[in-house]
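Here the complex is missing one protein chain, while the rest keep their positions.
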Amino acid sequence: MSGSGKRSGRIGAVILSGLMFTLIYVFWTGATDPYDISIFTVLAFGTCAVFVRGGIFPRPGLKKIAYAAAYIPYMVVEIVKANLDVASRVIKPTIPLNPGIVAVDTKLTTPIGRTVLANSITLTPGTLSVEIKGSRLYIHWIDVQGHGGEEEAKMIVAGFEKYLEVIFG
Amino acid sequence: MADLIEIILFASAVLTMAAIVFAALRFLMGPTAADRTAAFDTLTIISISIIAMLAQYFGRIIFIDVAMIYGILSFIGVVAVARYLEGGL
Partner (left out) sequence: MEILRLAGAIIVFIGSVFLFLGGLGLLRMPDVYNRIQAGTKATTLGSMCVFIGLGIYHPALLSRMLVLLAFIVITNPISSHALARAAHFAGVKLVKGSVCDRLEVEEAEDAASGSPDPIGNDTINDDRPAGDLGGGG
């Protein structure tokens, strides 16, 4: 993709995917033989050179990697909170529910950023992304606060956008 | 100590089987097709955990490959069914 400078081009995408496949191979088989690993590395990079298209992933930089590293523990904490929330609802005799679908606009512009945002929303307490139209996200919320206006819905995405804006732009 | 570990692992296997029973009940009862598909999705995730436990119990690492393939197939199956329900297939 020639137009946007923020995303990685074809060469960068090939290197990223090739490294990812090699890493998965090493983790999956536990291979330690350098001959074995080098053959797979050549194969992985060759396959990626044929099939991978550029312009999807952001160009990696130090700040982005730092934010991505900080995002993972944040997500783990959110997932644990989500589960304690679900567990406390499920074991009560009558399930406390106040469900509804709310709409919120996101500031993220790239497709991959919106995808990660939607998936993160699905894994966090009481929210499930139902539909994305352009920049508008429709979220099923198990316990709607207030009347489900824009302000309340902003609370859901604000925490993620802080990180994802830097990572995916 | 070894006995305690055995008991804990056995108890977790029993709890996981109870989860399978609940999800299977929803799979049989579910009023709409979407309910059944959601139950199927949950069933496969629980089954992957059970297969991983069995791999540890029998000491056969190859079982984890089975779990991975099972997960991939169930993911593709659920997405295909979702597309069908939407009317896009």
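Going by the order they are written in, the chains are A and B; count residues from 1 in each one.
By definition in this document, contacts are C-beta pairs under 8 Å (C-beta built on N, C-alpha and C of every residue); 3 or more make two chains touch, one makes a residue touch a chain.
Since we're looking at a predicted model, the values are computed, not measured.
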- Item | Among A:Lys107, A:Arg136 or A:Lys162, the residue in touch with the chain that has been omitted | A:Arg136
- Please identify, in ascending order, the residues of chain B that touch the omitted chain? 1-2, 4-5, 8-9, 11-13, 15-16, 18-23, 25-26, 32-35, 37-39, 41-42, 45-46, 48-49, 52-53, 55-56, 61, 64, 67-68, 71-72, 75, 78-79, 81-87
- Which parts of chain A are in contact with the chain that was left out? 1, 10, 24, 26-28, 30, 50-51, 53, 55, 79-80, 82-83, 86-87, 89-91, 95, 97-103, 111, 114-115, 118-120, 122-123, 126-136, 138, 140, 142, 144, 147-148
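Criterion: only the chains that are shown with their structure count from here on.
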- Note on the structure: Averaging C-alpha coordinates per chain, one finds the centres of chain A and chain B separated by a number of Å equal to 23
